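Contents: one structure, followed by commentary.
Omission of a single protein chain aside, the complex is shown with its protein chains in their original locations.
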Amino acid sequence: MSRGMHGTTMMIDPGLPTGAFTDVIDSHGRLVDLVKFGWGTALVTKDIDRKAAVLREAGIDFYFGGTLFEHAVWTDQLADYLALVERTGATHIEVSNGTIPLDQRSKADYVRRMSSHRPVLSEVGYKDADRSALLTPADWVEALREDLDAGAVMVITEARESGRSGIANSDGQMRADVLGAVLDALDPAIVMFEAPTKDLQVELIRTVGPHVNLGNIATHDVVGVETLRRGLRGDTLLSLTTGVAAARSLTHSK
Amino acid sequence: MSRGMHGTTMMIDPGLPTGAFTDVIDSHGRLVDLVKFGWGTALVTKDIDRKAAVLREAGIDFYFGGTLFEHAVWTDQLADYLALVERTGATHIEVSNGTIPLDQRSKADYVRRMSSHRPVLSEVGYKDADRSALLTPADWVEALREDLDAGAVMVITEARESGRSGIANSDGQMRADVLGAVLDALDPAIVMFEAPTKDLQVELIRTVGPHVNLGNIATHDVVGVETLRRGLRGDTLLSLTTGVAAARSLTHSK
Partner (left out) sequence: MSRGMHGTTMMIDPGLPTGAFTDVIDSHGRLVDLVKFGWGTALVTKDIDRKAAVLREAGIDFYFGGTLFEHAVWTDQLADYLALVERTGATHIEVSNGTIPLDQRSKADYVRRMSSHRPVLSEVGYKDADRSALLTPADWVEALREDLDAGAVMVITEARESGRSGIANSDGQMRADVLGAVLDALDPAIVMFEAPTKDLQVELIRTVGPHVNLGNIATHDVVGVETLRRGLRGDTLLSLTTGVAAARSLTHSK
């Protein structure tokens, strides 16, 4: 899915006006590998078909937020949901259980079923911070593995748009125990980490490397994330670039 | 004032460029019932007449922030303020005392006077968090009633653009005692709650219902608020939608 040497960048659209959306894709589309139309915004966005066309023309994959899938399951409108996927040409389906009461095994069943329609991105973690905090590192790894076994092409670790639940603590810090367990168990090339804040982006790039797959990137952060991946921002400059041979020549001898 | 089944949504313009403003109204205008040109931004916005024309063409009501009214009173330029209202075709006037030393009874007098020019939206609460904290629930109700008696067509509870003063605490939480007293005393159809943060929006939609009137909605949150009202976001999905008859069928029996 990645368009270059730098890992997948998934941009979330929270309902941008059509002109602004087109402008972002025109200017920064080559830095974007995937677009997610956040949660259920597609149903209240007048021009969702026009936005989809912009992405198809740019050759950028896209899908609808997991909450829209969950809403369809919960309200028994899965047929309508799949019709929307067909009509817009969405390239993927996200399966999740971040909000509705759907246990892990049932979610994996949906991964299997939805895979006959589109490649599935499957998410682990709850939107509620307290519920997510009860998941142990072993729970996370087991759920991610079960979704992969069920056919998901990539698994996503939840962090919402706030970066304050799922794999992040309620104070916005990454849960180091979960991250460590995930990296021990899985190839990071098939995991996408939601990382809507700069703190989370910097921590993941430093820990996993510049190729880490990052999700829920705000439309105004696409360029910023790319500079972080390339060591063009203070936070990663020293860790990602090699200083001049004689770095000490930069400083006067005392 | 509301354009649909979902209560009034008042969007605040903090000084968007003209192109971006037009784009928002083109894409999301049907989700917006009222636009407020925030505080005194109208006086430093080159194209305020063009923006006003965009709203008139879209049939959306609009007015200038209460701070501009207060600035006019404080600097004795009320005639200029009313000329601006006339020239732009603003549909409402906001009367407030959030900043200048204007006591409640004098404010109610201005509600009366301004009502001869335009329907008046009257605001209660101070921008200073400490001053607002001194207002008891009874003070809030009394002030809101006095403004309604003076002719205000709707009353607004202050929360600034930050959601950290007025009816909200300095930590961004709604003052439950004030909210409870207001809902006991008044029909929520004539109260608009400033709710610039998602936390406040969610709390109000859960407490008052999806029809609650919400103000100070950021231009980039118009779609998000609509999804909250319709149960299309995780925060309100379970409370606003009815799950499938056999919700338990979603989960495997153990």
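Just a few scattered comments:
Letters A and B mark the chains in the order given here, with residues in each chain numbered from 1 onward.
To be clear about the criterion, a residue touches a chain if its C-beta (ideal position, glycine included) is under 8 Å from a C-beta of that chain, and two chains touch if they have at least 3 such contacts.
Quick caveat, the model's predicted, so the values are computed rather than measured.
Considering B:T67, B:S132 or B:T157, the position touching the chain not shown turns out to be B:T67 (whole complex). Residues touching the missing chain, restricted to chain A, are 19-20, 23-24, 26-28, 30-31, 220, 222-224, 226-227, 230-235, 237-238, 241-244, 247, 250-252 (touch as defined at the top).
Residues of chain B that touch the chain left out of the display are 14-20, 39-41, 43-47, 67-68, 70-71, 73-76, 98-103, 105-106, 127, 160.
By definition in this document, only the chains that are shown with their structure count from here on.
Chain geometry summary: the mean Cα position of chain A and that of chain B are 33 Å apart.
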